[in-house]
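For this depiction, one protein chain was excluded, whereas all remaining protein chains were kept in their positions.
Letters A, B and C mark the chains as written, and numbering starts fresh at 1 in each.
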Amino acid sequence: MTDIPQIVGRLLQALLPLLLALACGALLLLLLERDPVSFYATIIERGLLSRLGLQESLTRSAPLLLLAAGLIVAFRAGLWNLGVDGQFLLAAVITAALAPGLAATLPPWLALPLAMLAAFAVAALWAALPAFLKARYGVNEIITTLMMTFLGISLANLLIKLPFNDPATTSPQTLTLATADRLPRLLGSTVHLGLVIALLALLLVHWAMTRTALGLRLRILGANPLTARHVGLPVTGLTFLAFGLSAGLAGLAGAVEILGVWGTVRADWNPAYGMLVIPLVFLARFHGGAVIFFVFVFAVLSIGGETAARRADLPNYFLLVLVALILVFLALTEWLSARPLMRKRG
Amino acid sequence: MESLLTTPFLTALLAGSLAAGLPLLLAGLGEQMSEKAGVLNIGLEGMMLLGAYCGFLGAWSSGSLWLGFLCGMLGGLALALPMMLLCVWLGLNQIVVGIALTLSAEGLTALLHHVQFSQSYPRLPRVDTLPLPLLSEIPVLGTALFDRHPLVYLAILAVPLLAWLYRSSLLGLNLQAAGDRPAALDAAGISVIATRSLAVLFTGAMAGLGGAYLATVGAGLFVPFMTSGAGFIAIVLAMLGRGRPLWVLLGALLFGLCLSLTTALQVAGLRVPTDLVQMLPFAAVMLLLLFFGRRAALPAALTRPYRRGER
Amino acid sequence: MKLGLPLPALTGALTGALFLAGLAIAPAFAQDSEVNHIAVLTPEQPNDFGWNQQAAKAARAVGEALSIDVTLASGLGYGDVRPTLRELAAEGADLLIAHASGYNTTAPEIAEETGVPVAIVDRPDLMQPGLVADYTLSGHEGAYLAGVLATQMSRSATLGIVVSGEPPSWNSQSAAFAQGARASDPDIELRYSVIGPAAYADAAGARRVTDAVIAAGADVIFGQGNGSTFGILQAVETNDAPDGGKIWFIDVIGDKSSIDGGHLLSSVVWNLEPVYRAMIEDLGKGTFGTRGYSIRLEDESLYLLQSEHIPAEVWERVMEVREQIVAGEITVEPKFEAEAVRALMTAVSD
């Protein structure tokens, strides 16, 4: 099942588009009169090889992995939840609002999980409306989840500015969770426990989707809703469940980011991680392991790239172009590798 | 308050609604065509942004607004071309490519702006309007709506034109078939790929034009990320329009009106949180869907690449 | 594996990496009272003729004057800057200037973690001797003068304030502008509008909102924004005042004279050079973190830009008021809340 040539082939399939994208990026760098070799060397050195950078890359991966886990659930169930950014943000705000109070009254082993649970619940609830509209009227969830994102971002800001505002700060933000009360760090590094939670959640989701009855039911729904109806699956229930789990995991991503890193949410903060994770999850073909790889590559790129751009005296915007190139080339190679299969079927 | 209910202020608000709604209208009309043909264009934001950059560059360097519009359309097309190539011809995932194109446009335009304009911030001179005879004489409404740049009239004219195209032309039939049952179109001897390509290119041109309008007539200058999410709003408007251009127009105007309302309330001294007013249009639509929820019928083959011989 | 990459192998590799990371305990940095290297972090590129550019300009000037190294990390956005802060600390910076209110929760935490002193904005309550200093920048004194100037220049007795958001430093200047204007003419009309909740780059929105404010009678616009400021400028340049005359624009923080199209009346300019210089001196003396820094008319860290469009007698009147503020005859209280700002504007009930 996992013979050497196959592994080499897969690795090549993942690395080749990266190399091609980097080559295109190198051309662009040359046009901008920068040295591509030192640029890329800095990315690797800073994002992957330096102790500090590696820790940062791993920390950055945590929320992305949880978002990806949520997207895998929805996408495998055929539900295009494009509203993860709104779910993430709203859950982050709720976490930030609740955590300081919980930490003050409860022991940390209870306070932090409770905050996460609340975040999960709030995000899941936020997705209930698109789930209802999808299940009841068949309203396309791409529209509704996108709209809920716009709404969620505005609502999150309102919450920060009005009920959850920390009166001590001049610019609107929630109360801050003390550093000591945040998620514990791993073995004295700056990486927090959220990474372990995220990895476990992603692997669990992958296992559940591929190896359990529930996962198969969701995949049947995703493959063909008519079949789901025919074989008697509770389509409405599954739709709610998939939306709930997907959004809940996105909410957990928000919670982990707040409890592990930020401790607070400021008004108008929106990292929009979802827009980056969505294509990565597609390109990984909803496979947990491949998602881990892509997310980590992206995290290294964003951590190392910031430094590389600074050292090359380039605006960070250059990294956007690089990420776009990688996505396009990944999509292209995926297409090339899927082509023979298409032909056989046709 | 009475002191505020002046003709110039009301005019400015109405004109502001129109100005805010027009880029959404243009991009939304474009998006609607490719959605009709079965291609979900998530790269709309990027096409608008590149259109804004090219449109401004064209108008600024040539001194002609119309040349700017043309450049904006070309800018949008330049991004629609890879979309067509990757998604229509090769059948790659439309969401992945769309997001990638938006990212690349954001990065590229910001980079170019950094290199070119970040020291000088050039701005365009005042834009000439074309008052429509008689109509522009109507108090308030006249100047607000009928004393605008000619592109405004053209954009609004595009609404019945597209409606006619969809309802009464063969091209409209082809587009609908390409989105609903591409195999049927193919069997009838019309190329699905060509039809969808046309739609995607049209989308690119319209989004580019919308962006160009935003940068030239709207702002009179280019700054990075200046579309700030308008593309995604236009996607939602196009989908809610269910294939009818008039609905896109109404949606775009409603949206513009809400933005103007925010301004009006504030200038009037009312203390309404801006976040709340910004939520209004989406909240209204969600409530509408909830209480009058009907199947928001989207083309059956939306986001599905077409390959001959597959069912 | 039927899809994608071999899962166990990857998981193994990742867990390995995790342990490696765990072993790497963040090294403590030795503290050195001599300042050889400072780093400035700004959210956007330092070419906005405003907030980011002024910080970069001041840091460079200080670096040159005191011959110390200056690292400029710009365009970091409003996301997580911990990686950059940690990296700059590890690279040996003796002072990290986190030049955005968005960084003021993060930076003290990293200071604690690495032992490298940081300077933050807008959070005086977080100051720690030797570690965290605050420089809450408010140009309210200058904005008060701008209000005086605007009132003198307005023919319609209506002033406009257009802002791209409602951060505290914007609010205090909006409020002071209104106070200055009211002090010169109690009957002056004030039109206030926010472009959007986070419309820092929304130039088209800025243009549209400014159009409306002008249509509401304003012929002097006090504008505060980042990229969107250029939209305000554009509106000012392409509209006529109700009386057919020119509309004036009063800018904040930076000096846009080099790109003026004939409408830039003035600007409340912030000069951060004295601020940064004081920080470095305090670090050397060991008094860093014991006091906050601000910009004031008194030491020219804050001043009103004198453009050629200001008639001499008007400028004289403004300078009189400046003297009164410096002398303490007039005190301008900063108001940081959006609510307080709105309360000062011409209300509906009027």
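Keep in mind that, in the parts below, a contact is a pair of C-beta atoms (placed from the backbone, for glycine too) under 8 Å apart; a residue touches a chain by one contact, two chains touch by 3 or more.
Throughout what follows, contacts and distances are computed from a predicted model.
**Q** Please identify the absent chain by the protein name in its UniProt record; candidates are "ABC transporter ATP-binding protein", "Dihydroorotate dehydrogenase B (NAD(+)), electron transfer subunit", "Transcriptional regulator" or "Diol dehydratase reactivase subunit alpha".
**A** The chain we cannot see is, by its UniProt record, "ABC transporter ATP-binding protein".
**Q** Indicate each shown chain that the hidden chain touches within the full complex.
**A** A, B
**Q** Which residue among B:L67, B:L141, B:L173 or B:L280 touches the omitted chain?
**A** Among B:L67, B:L141, B:L173 or B:L280, only B:L173 touches the chain that is not shown.
**Q** Quick one: which of A:V205, A:I220 or A:L314 touches the chain that's been left out?
**A** A:I220
**Q** Go through chain B and note every residue touching the omitted chain.
**A** Against the left-out chain, chain B lists 168-171, 173-174, 176-177, 180-181, 183-191, 308-309, 311.
**Q** Which parts of chain A face the unshown chain closely enough to count as touching?
**A** 211-214, 216-217, 220, 223-224, 226-227, 229-234, 340, 343-346
Keep in mind that, in the parts below, only the chains that are shown with their structure count from here on.
**Q** Based only on mean CA positions, could you tell me how far chain B sits from chain C in angstrom?
**A** So the centre of chain B lies 34 Å away from the centre of chain C.
**Q** Where in chain B do residues touch two or more of the other chains?
**A** Within chain B, the residues that touch at least two other chains are 114, 224, 275, 278.
**Q** On chain A, where are the residues touching two or more other chains?
**A** Where chain A meets two or more other chains at a single residue, that happens at 154, 157, 315, 317.
**Q** Going by the contact rule set out above, which residues of chain B touch chain C in the complex?
**A** By the definition above, chain B touches chain C via 1, 3-4, 6, 8-9, 11-13, 15-16, 19-20, 23, 114, 118-121, 123-127, 214-215, 218-226, 228, 259-260, 262-264, 266-271, 274-275, 278.
**Q** So in the complex, which bits of chain C are touching chain A?
**A** Residue list for chain C touching chain A: 1, 3-11, 14, 17-26, 45, 71-80, 82-84, 86-87, 90, 101-102, 105-106, 109, 112-113, 122-123, 125, 136, 165, 167-168, 197-198, 336.
**Q** So in the complex, the part of chain B that touches chain A is made up of which residues?
**A** Interface residues on the chain B side: 40, 82, 86, 90-93, 95-97, 99-104, 106-108, 110-111, 114, 224, 229, 232-233, 235-236, 239-240, 273, 275-276, 278-279, 282-283, 285-286, 289-290, 293-296, 298, 307-310.
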